[in-house]
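The structure appears right after this line, and notes come after that.
Only a single protein chain was left out; the remaining protein chains are all shown in position.
On to chain A.
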C-alpha cells in the first residue's frame, strides 16, 4: 500500500514534468523485443504481414481477454490492412499508468480511455500541454468516414480550446438503474406495481405487515446498496434524477436543489417505518443482491445488466419467485425520471509520440467503413447474428465468444445506426432484453432524463470537485436518513458544500450551460 501511495505521488510529479520529458524523449524504436517466446511469435507474424502499411501500436482499456488474440482483432487486420499491436491499461489505477506512459513518450499510435469525468480531465490536460496530435487537419484529409459517422455535436464537445484532439465514442443514451420488485409478493398482497410515491409507500407497508415472503423478522421491504442513499427512480420523482438538474434554467447539484429536503424527508420516513433496509448504509453491492436473491427483500435497486444473474439465483432459491421492474414513479407535482447516460463512452487520441499519426487516422477511418463497422460491432450475418424486421438477433454461443468484447474495439461509432446494431448485445438473453426494453422503450420517452453535463467540455473546477463533493453528499444524506443529523442541519451543510468547491463548480457549470442552451 505504501508503494502505491508513493507511486501516485510520483505519477503526479510525472504529469507535471512531462512536457519536458515529451520533448526530450528519444525517437528510437522501443517496440516489442524478441527475447521472449510470446513476442517472438508476434515478430514473425509481423514479418509475414510486411507491406507498405506500418504496424500500429494501440493502447486500450482493460478487458478480460487479450486484444491481440481476440477474433475482432483478426477481422480488423484483414479488413483494414493494418497489423496492430494492442496493449492494455491495468484495471487498477489506470490513470497513473497512463500518466507514466504519456510522460515517457511511449510511441502509441492510438490511446483509448474511458470517457468519464476523470479521463476527460486527463485528456484535456494532455492536450493543453501539447502531448497530443491535432486531429482536425488529419481528419479533413484522411477521415471522410469519421466525419460522416460521428455526430457533429459529439465532435464539438470533444474539442479542447477549439481544436479536436480526440475521436469520441458516444454513449448510447440508456437508463440503467431502477427498482426491481418481487411480482409474486405483489400478487400475494393483492396489489399492483406502484406508479406513484404514495403507492410505493403502500406497497412497502404491505410487504412489511403481511410478510408475503414468510421471512419473519428478517423481512426487508426495500434494500439498496450503501453508496446509493439517493435512490434512482425515487429521486427522479423529486426531480433529482441526475447529479445536476435544471432548476429554473440553472443547473443545480442535488443538495442545493429545493427538492432535496423533500426527498430526504420521504426516504427517512420510509426508514423510520422500517420499510427501507435498516442496514442499508453497510450494504455492499453484493450484500444487497444477496438479500434480494435469497428471498429476504421485496425490492432492490439494480442495473438491468444484473437481471439475469439475480433472477437465476432467486429462482434457484425460490422456484415460485417472479420479479420485474416497477414503472418510473411519479412525484406529487408530476415529476418523474430515470437518469440516462449521455456523453462519451470512450475517447481515442493520438499522442505526439506516435510515429504514424496519418496511418492511425486512416486505420480509424477504415474501421468506420459501413460494412467493416458492422462486422466489427456484431459480426457477420447468419454467422454471428440474424436480421429480421430490422432487429438484429445474435446467434449463440458464437456471438458471445467472438463479439462480446467488440465494444472495446470501437473508436467512434456510426451514431445513426449503432443503437440498432447494439441491441443485438442485449438480445443475448431475453431477460436482459426485457429488462432493458421495459426501462428504455416501453416507458414513456419523458421518463429518461439524459445527464445534462454529459456533453460538457472539460470543466476544471467541476472535474476536480466532482468526486469529493459526491462522497460528502452521500455521507450526509445517509446520516439524514438514519436520523443522525437533524433536517435543520441541511442549511449548514449546504454552506459547507458551497465552500468546499460547490460554488466554484456551480459558477463554472452554469457559465457553460448558459452558452450551451443558446
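The rule we apply is simple: a residue touches a chain if its C-beta (ideal position, glycine included) is under 8 Å from a C-beta of that chain, and two chains touch if they have at least 3 such contacts; residues count from 1.
Heads up, the rule we're going with is that contacts and distances are computed from a predicted model.
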Answer for the undisplayed chain, UniProt naming, from "Thiolase, C-terminal domain protein", "Acetolactate synthase small subunit", "SGNH/GDSL hydrolase family protein" or "Carbohydrate ABC transporter permease", is "Carbohydrate ABC transporter permease"
Of the candidates A:284, A:332 or A:370, the residue in contact with the absent chain is A:284
Of the candidates A:54, A:136 or A:176, the residue in contact with the absent chain is A:176
Which of A:134, A:199 or A:227 touches the missing chain? It is A:227
Cross-chain touch to the chain not pictured, restricted to A:83, A:254 or A:303, is A:303
Of the candidates A:178, A:404, A:447 or A:505, the residue in contact with the absent chain is A:404
Contact residues on chain A toward the hidden chain run 3, 6-7, 10, 13-14, 26, 30, 32-33, 35-36, 38-39, 42, 59, 62-69, 85-92, 97, 100-101, 103-104, 106, 114, 116, 118-119, 171-172, 174, 176, 225, 227, 284-287, 289-291, 293-295, 303-306, 309-310, 312-314, 316-317, 341, 345, 404-405, 407, 425-426, 428, 432
